[in-house]
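All protein chains but one are shown in place.
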Amino acid sequence: MSEESSESVESIETSEPAETSAVINLVRQEHPAAILSTHRHRSDETLVLKREFIQPICRLLRDHPDCQFEMFVDMTAVDYLLVETNLQQTERFEVVYHLRSLSKDHRIRLKCPVPENDCQIPSIHLLWHAVNWYERECYDMYGIHFEGHPNLNRILMYEQFQGHPLRKDYPMDKQQPLLELNDVEERYHYGRFE
Amino acid sequence: MQLVLEFLALSFVQDVLKILFILLLFAMPLGTFMTLMERKWSAAVQDRIGPNRANIGSYRGRGLLHIAADALKSIFKEDLIPRGADKFLYTIAPFFSFMSAVAVFAIIPIAGPIGDFKFQVTDVQPGLLFIFAITSLGVYGAVLAGASSNSKFALFGGTRASAQMISYEVFLGLSLMGLFMVYGSTQVSIIVEGQGEHWFGLIPKWGVFTQPLGFVVFFTALIAETKRAPFDAPEGESEIVAGYFVEYSGMRWSSFMLAEYIAIVGVAALITTLFFGGYQVPWLYHWESAPQWLVTLLQFGKFTSFTFILCWFQIQIRWTVPKFRFDQTMALGWKKLLPVALLNTVVTAIIIVALA
Partner (left out) sequence: MSTSELTTISAEELKPIHLPGAIIPAPPEESDTSIMRIEIGPAHPAMHGIVRLTTYLDGEQIVGMVPEIGYLHRGFEKESENSKWIQVIPYTDRLNYVSPVLNNIGYSMAVEKLFGVEIPRRAQFARVIMGEISRITDHLTCLAACAMEVGGFTFFLWFIKAREYLYELLEQVTGGRVTINWTRFGGNGTDFPDGFLKEVEVRLEKVQEVIEEGDQLVTRNKIFIDRMKNIGVLSKDRAISYGFTGPLLRACGVPYDIRRADPHLVYDELDFEIPIGEVGDSYDRFLVRMEEMRQSISIIEQAIDKIPYGPVMTRERYLGYPDKKEVYGSIEGLIDHFKMVMEGHHPPAGEVYQPIEGGNGELGFYLVSDGSGDPVKCRVRPPCFNYVQAMPELALGHYVADVVAIFGSINMIGGELDR
């Protein structure tokens, strides 16, 4: 999360047209300390943020009349472990949000680097309904904790699953231990109302 | 020879023979044939070929052998009783359904009487009240099956079935009030005889012409009573899987299915009897010199063909319309059919009084 990273990221960008950066300018104006870098690659605008600012910035993007990102499109994380790249991430994980505005007809991508040893980020589940499950999936797959999430359980994997499968250090052919039968029975026992 | 004739003249022997004839040669074969007919006709409706694979050697009989194959399969299938089920109730539940479906045929005349001999198992004096009693007995089949299966889906089916069948009992009875008034009796043979007359020697005095509203309500209520589509919320294939018989397997399951198909034939036979003149062949009275055997044959043929057409009609309904939701079934009954049935009764009464 240092300022050096922004320069190296900018090395892969194309130039940034003036008219599209209105949203970015607004964010820069409102939260100057939040932005690590911005870039525009293949016409996708990207804001790289400090993770502490994700809630206020998302709120700003959703409610500000110049932004109006009413739709939360997608959210995921990227694990840069073992990736020999010129992207040069300073932190291992990066949480990626995609937002879409229907009334203003634009999109934006937000990225928040998350370090490996302090693997958490504030939850934004109160801003859009859709976020809830996406954050659960992100937690399930990468083990990133979303602070303040009401129900941060596994969603695609089962509860007893060990590890987080989309981390790069989770081997492709790793086998999970078999479940004890009584675990299953306990969980699927319907007799509580009878 | 003499002994045999005397034996045959005994009334209980005649009754047993009639039961055997009507059940084994009329209701059961038609019911089992309905299973194939439904599959074949639905295939025709849906642009499919339908079942045609069961074979003996190279003989396939256009799917006819599927009837035998299905029966064999369900006889040899394992008969499961789920853990926690009430074994006794679970075991007897299918019989209630089956019996109530079959017992309807007891009072249906399939041809006109020859002298004292009636082609009817019993012409009980209460007549149609017997039908109401029997159909309400059928509720027990569904309710017991649902309650004893130890399954929530089955319980849903059972409760739905009980509510629906008890409600529709009401409209079933009410819709026939007009008919009773018109023909002056609840006894089946008298109603059928009454339908043999003609207006102006042209229009047969069938129930469907004297009681059109009653016909519609009775038919609807009867379909709902037998839990056929579009009123098959108790079975509710899509949401509660198969409803009250979801846990059944093997021959017990088959007896539920067979009961349903026999009920189709029963409904059709009952409607024919009450609203389409039963065995009465219209305009036959012009031909006074007709031999008795031919008349009986014609009557039997007319009755059978009308029954068959009405069976087909029920199948056609099933494959055409979507299903009602359970609360909609009840709303239809209490909010639409009940007023219509009452109105029908009142109007019929007024007209009868006015004409008299």
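Should a chain be cited, it is by its letter among A and B, assigned in written order, with residues numbered from 1 in that chain.
Quick note on the criterion: contacts are C-beta pairs under 8 Å (C-beta built on N, C-alpha and C of every residue); 3 or more make two chains touch, one makes a residue touch a chain.
Keep in mind that what you see is a predicted model, and the values were worked out from it rather than measured.
Q: Among B:F21, B:F132, B:F209 or B:W319, which one touches the chain that has been omitted from the display?
A: Final answer for the missing-chain contact: B:W319.
Q: Just checking the interface: what residues of chain A touch the absent partner chain?
A: Residues of chain A in contact with the hidden chain: 12, 41-42, 44, 46, 62-63, 65, 68, 70-74, 76, 78-80, 83-87, 96, 98, 102-105, 107, 109, 125-130, 132-134, 137, 141, 150, 154-158, 165-166, 168, 170, 172, 190, 192-193.
Q: List the residues of chain B that touch the chain left out of this view.
A: 42, 45-48, 152-153, 156, 229-230, 232-233, 236-241, 319-328
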